[in-house]
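Questions regarding the structure given below will be posed in turn.
Excluded from the complex is one protein chain; the other protein chains are retained at their positions.
Take a look at chain A:
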Amino acid sequence: MHMPLEDTLDLNLLTANQHQAEHNHQHFQGWDLLCLNLMSSPGAGKTALLERSLPALAADLRVAVLEGDMTTLLDAERLEAVSIPVVPITTGRSCHLDAAMVSGGLKLLEQRLDPSGLDLLLVENVGNLVCPAEFEVGEHHKVALLSVTEGDDKPLKYPLMFRQADVVLITKVDLLPHLPVDLAAIRRNILSINPNATVIEVSALTGEGIHSWHHWVQQALAARKQPVPALATA
């Protein structure tokens, strides 16, 4: 059957998630904090980055973490060691965080502290380069991590993640001398799919580039009262 153009329902499949994400975002605005959604493949170094960054960030910011480990408390336990409030989010076996899961995490966070006293809320998403990119959680910015050991073709194979990210951290750069990987090609591929991305090279092991990453966070904090880009789709 032919369908005339005006005969449309035009309902976004992710409407329910987006409503919840907007709701979360209103909370973040009300609490006057910056929320960053950290995403990468498993093992790219999200938790290691947090372990390295949190003590330095906490020197002049009040920070908390929502930890979206799939089934275990391992990452949350690693982060508790740096004395920052960490709330584990139960994701069951879901391959990504969605806005409702983060909302649940926020309720737990509120039981522990008053979020309006926070400046920065970091969300570690489930390790997965595909799905988290499609599910907004209400964050101000998406942060994608790509480790140099993953190869320079990954931005091309998982384009949505790198397209959606506002900042891409190329991690584990301390390993570059041992790898046949082309750092310039990683950069070029990221910027081909997303010319607006900020790309920063970091090593959680040596601390290289961490200052640039923190500088980006500070800039995002300073800009957070400006209107946020519309939640992505079509």
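Following the convention adopted for this analysis, a contact is a pair of C-beta atoms (placed from the backbone, for glycine too) under 8 Å apart; a residue touches a chain by one contact, two chains touch by 3 or more; residues count from 1.
One rule holds for everything that comes next: contacts and distances are computed from a predicted model.
One chain of the complex is hidden; its UniProt record names it "Hydrogenase maturation nickel metallochaperone HypA", one of "Multisubunit sodium/proton antiporter, MrpB subunit", "Hydrogenase maturation nickel metallochaperone HypA", "Carbon-monoxide dehydrogenase small subunit" or "NADH-quinone oxidoreductase subunit J". Summary of contacts with the chain left out: across A:67, A:98 or A:136, the touching residue is A:98.
Between the chain not shown and the residues A:13, A:59 or A:184, the one that touches is A:13.
Considering A:82, A:176 or A:191, the position touching the chain not shown turns out to be A:191 (whole complex). Within the set A:56, A:82 or A:160, the residue that contacts the chain not displayed is A:160. Annotation for chain A: contacts to the undisplayed chain at residues 3, 6-17, 94-96, 98, 130-131, 133-135, 156-157, 159-160, 163, 188-189, 191-196, 232-234.
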